[in-house]
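Only a single protein chain was left out; the remaining protein chains are all shown in position.
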Amino acid sequence: MTEIATDNRPTLGVFKLASCDGCQLTLLDCEDELLLLAEQINIVHFPEATSPGQHRGPFDLAIIEGSVSTPEQLEEVQQIRGDARVLITIGACATSGGIQALRNFGDHDEYQRVVYARPEYISSLATSTPVADHVAVDFELRGCPVSKIQLLELITACLQGRTPAINNESVCVECKRNGTVCVMVSQQMPCLGPVTHAGCGAICPAFNRGCFGCYGPKESAATESLAAQIKAQGQTDAEIKRLFRLFTAGSEAFSTESQRHE
Amino acid sequence: MSNSAIRIDPGLTREMELFRELGEEDAASLAAIASLREVAGKTDLFSQGDAADSLYILVEGRISLAIQVPGRAHAESVVSTVSTGELLGWSALLPDRVWQVSAHVIKPSRLIDIPGAELRQLCERNCGLGYKIATRMLAVVGQRLTESRVQFLDIFGQTSE
Partner (left out) sequence: MPTEGLAVLLSLLSQQGFRLVGPRIGNGAILYDQIETVDDLPVGWTDKQAPGSYRLEKRADNRAFGYVVGPQSWKKELFLPREVIQQSSLETGAYQWQPVTAPVSPTAFIGVRACDLAAIGIQDRVFVSAEQADPAYDARRQSAFIVAINCTEAGELCFCDSMGSGPRAESDFDLCLTEFDDYFLVETGSEKGAAIARQLPLKAASDAEKSDLSAGIEQCRQQMGRSLNTEGLPELLFGNLNHPQWDKVADSCLACGNCTSVCPTCFCYSVEEVADLGVGAAERERSWDSCFLQNHSKIHGATFQSEIKDRYRQWLTHKFGSWHSQFGTSGCVGCGRCIAWCPVGIDPTEQIEAIQQDAAEPVALPVYRAEAPITDRRNLFESTVAKITAIKAETDDVVTLALDLPGNYHYQQGQFNMLALPGLGEVPISVSGDSNGQIEHTIRDVGAVTAALTSLKANDTLGLRGPYGTAWPLAKTTGRPVTIITGGIGLAPLRGVMRNLAKQIRNPDSEWVSLVYGAREESGLLFRDELEQWQRNPAIKVAVTLDRASPGWSGNIGTVTTLLQRKQLPVDGLYLICGPEVMMAAVIRQLNEAEIAPENIYLSMERNMKCAAGHCGRCQYGPYFICKDGPVFNYPQLDFLFGQQGF
């Protein structure tokens, strides 16, 4: 991106920590809207889209993808926060620690010994944690990956200075508005929908699968009651543990619930 | 500080709620140890940390109570205002008798001054009177506590998301 000398567009920085890049790709996927976005915002740091370079703050808006997984990332989030007026984190990794947070439940050193031939070259933290565990975050956008529509809505709302129309309701409400039949009630299929944050549009139940909880726990996630019902419908503790240990296993509600079934 | 001690008139004590509650005999014995004082505006009635020697009833005027905040630009903060008919100086009834706040006279005021030492003696001799005064004090302390709690809630401040 070329910088215009008399540029008074707000500046955007996009950063990546431990993640698969999928959420940044969601931003690139926006295509048509991305051009509109580039008219209104000056993208000064976006490694996935531009050639790598040293990031220079301050940023009016900083977007972080990925979890805090290494000692360097611990320092980096502090720096980004310091440089950003508004900081939003996107995706399951940045908001709950991601799939890599599964290591939080095991022996980090042992994993290193088993996986790497020369573990002494590996510098990583024992846990993978969300950005908000370390610095204040203005908005956490959930999802694995995040929804393109929600991401645009969030950025637009930040630019327009309004509250993003992103609801913290359950996946169930989306299913019902879509007219999708509840798989848990009609087929006794395990589903995390009732305790999961909406935003995906309730895709899985529409394809006859229970919700995997990609968007992480909703507020007031009554996981214990849901797990009891899933158990009553015939699932074993091991299965319930696995259910809560996916992309958002590191979230407090899901990790606590999974531990109840160890 | 203008500080003219005058014996108090029984007519005045009858106007004050505390004395009315006590009944004639008790009121008279309390009035006997009390005196009327006038204090000029923009003076201090007492200062935080000093020995608390008297209990006061504000007959007229306004006094603010302030607490010291070392290290702040404004070294003290007004926490409450006392107005006509109200009691101040409950510290004078406590064994350690040290003022917990400073009292600034905002408007020229008239006060009934009841010396703490004599008051405590009177209460010990006459437990019935002592109980009534202690209950009254408790109401004052309770009111200040409630007020502080509500102020602490910062109900007019912004709710954070």
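Letters are used for the chains, namely A and B, taken in the order the chains are written, and counting of residues starts over at 1 for each.
Note that in this section a residue touches a chain if its C-beta (ideal position, glycine included) is under 8 Å from a C-beta of that chain, and two chains touch if they have at least 3 such contacts.
The model shown is predicted, which means the values in this text are computed figures rather than measured ones.
Within the whole complex, the absent chain has one touching residue among A:Arg56, A:Arg113 or A:Lys176, and that is A:Lys176.
For the chain missing from the display, the contacting residue among B:Leu12, B:Ile33, B:Val79 or B:Ala134 is B:Val79, taking the whole complex into account.
From the options A:Leu25, A:Val86 or A:Leu152, the residue with contact to the chain not on display is A:Leu152. Contact with the chain not shown here comes from a single listed residue; of A:Val44, A:Ala132, A:Leu226 or A:Ala249, that residue is A:Leu226. Taking the whole complex into account, chain A touches the unshown chain at residues 33, 36-37, 40, 152-153, 155-157, 159-163, 165, 167-170, 172-173, 176-182, 184-188, 191, 193-195, 208, 219-220, 222, 225-226, 228-229. Listed for chain B, the residues touching the missing chain in the whole complex are 62, 64, 66, 74, 77-81, 83-86, 106-107, 143, 146-147, 150-151, 153-161.
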